[in-house]
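The complex appears here minus one protein chain, its other protein chains still in place.
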Amino acid sequence: MSREFWRWKEYNWKAPDLDWRSAAGITAGIDVGSVSSQAVILTDGKIFAYSSQRTGSDSPESAQRAMNRALDGTGMSLENIQFVVGTGYGRVNVPFAQKAITEIACHARGANFMYGPTVRTILDMGGQDCKAIRCDEKGKVTSFLMNDKCAAGTGRGMEVFADLLSIPIEEIGDLSFTVEEEPPPVSCTCVVFAKSEALRLLRRGWAKNKVVAAYCAAMAHRVVTLLERTGVEKEFAITGGIGKNRGVVERIEKELKVKAMAPSWDTQIAGALGAALFARALLEKSRSVN
Amino acid sequence: MEGGKILSQTKVLTGLETRQAVEAAFEEALRTAGVSKNNVGRIVVTGVGKQEFPFEHVEVSEVKADARGVIFLFPAARTVIDVGAEEGRGIKCSAEGKVVDFTLNEKCAAGTGSFTEAMARALEVPVEKLGGLSRQSTQAIPMNAQCAVFAESEVVSLLHAKTAKPDIARAVHEAIASRISSMVRKIGVEKEVLLIGGLAKNAGFVDALKTDLGLEVFVPQEPEFVGALGAALIAEGES
Partner (left out) sequence: MLAHYGYKDGSGDYYISIDTDKCAICADRNCVAACPAGVFEIITDDYDEKTASVAAEHRKKLKYSCAPCKPNVQRQELPCRVACPFQAMTHSW
């Protein structure tokens, strides 16, 4: 890609008031996604620190970088962490993890922590995939669906569009609501054909904001049809990069007639958080056995 | 066409304005043939943009037109594969050029010429050179992405990892050939197999398709005109 309009910021955070040295159990989860990698550290089941970094071409290196960034400024080092679970596309490549668990299970577990035990349906719209997960009150998966074959409905699909229209991706959502009247959605699901369609619309005199609105509408509709397969049970939550795009999110809520829960944490860390919680359970299990 | 003979044939890139392209192609064909519009008896139109033809005409489906056109050129054909920019088609036809069965790959760029076009862009190679490039390949590599957008990213990653361009080009052709041959197997592949449409001009794709099907695949001299030829024959046949 010659120009990168898409670059979510890399960041880290640490709890201002937790002292890890007095914790009985310290666990971590690493989520190596195709676009970004997250690390979450828990001390006695509380979120102690986390980070999000852009995934490089090397998964183990990306995992290490995310971990280091989360540890930054805490005085803690990897040796202090008693159990690490890896998840995400690169989960088998986290060299310092004791176990790998799929991002489906970790996401549900993380969402259960973030949104509380009432969450039952999670829609995760990531950089290169789209997942729908149903879970119970403990965050155990009861049904799931993942689409990573087709770019439509993923961050990458939105990236292509933002690039085409030369609009920074963070501005897409708000721009889509500056239209006077909601236009019909773009008719092509396929991103490649939708691009041609968008160019035709622009030539026909459509303003950029109208094209953006039409594309957000199409993406929202597509995602809703994905959700039809698993069904949507309240409470409903949306995570992942596109979850920050209100142009898509609000249209999804409108079509489903369900409002998504507001998260208490950055939803980008849901997978890593779930992994860290699995790590905690596995640590306790190994301790009780011994 | 007149009396079973082709008077002229023209090709214009559709671009973004289908109607303009259609009109331009028609006007150019008339000019080359030395025929005025009033002397044209019957017009039959086919193709994904057929409704954009502005003058009085009859429309036929692409599969019907393809079958008629192919049998005219190659009477032994029984399976027609047509891969254009937006659609892939598999057609089983009779000796008379009638459609016995068909299957489509539509609305997804991965099974169309748009896929190879996008990959050529990612490889920074003109699309006409893609076939030749893949024939220089020395090793097969897998392609994981099944989507034109993700495949483009995959090609970029492969290039960063210093993978040889011919090997990537070959992987591209093998990927799309695999999709096309799977599609055609749904109608049952019967000899002889004819390939038409824009992608037929890509030797790398033809090679990969032959390997996948395990059969000889014939390509007419001008594979992009077969649909129009079929439409003209249908017009002749019914006047």
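Letters A and B mark the chains in the order given here, with residues in each chain numbered from 1 onward.
By definition in this document, contacts are C-beta pairs under 8 Å (C-beta built on N, C-alpha and C of every residue); 3 or more make two chains touch, one makes a residue touch a chain.
Fair warning: this is a prediction, and the values are worked out from it, not measured in the lab.
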Could you tell me which of B:10, B:61, B:182 or B:211 touches the chain that is not displayed? B:182
Residue among A:15, A:141, A:179 or A:258 that touches the chain left out of view: A:141
Candidate in contact with the missing chain, chosen from A:21, A:46 or A:229: A:229
The one of B:1, B:63 or B:108 in touch with the missing chain is B:108
Touching residues (missing chain, whole complex) on chain A: 101-102, 104-105, 134, 140-150, 152, 188-190, 193, 222, 225-226, 229-230
What is the set of chain B residues that contact the non-displayed chain in the whole complex? 101, 103, 105-111, 144-147, 178-179, 182-183, 185-188
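Everything that follows uses one rule, which is that only the chains that are shown with their structure count from here on.
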Averaging over Cα atoms per chain, report the distance between chain A and chain B in Å. 39
Interfacial residue positions of chain A with respect to chain B in the complex: 1, 57, 128, 149-151, 156-157, 160, 188-193, 196, 199-200, 203
As the complex stands, chain B meets chain A at residues 16-17, 86, 107-109, 114, 118, 146-150, 153, 156-157, 160-161
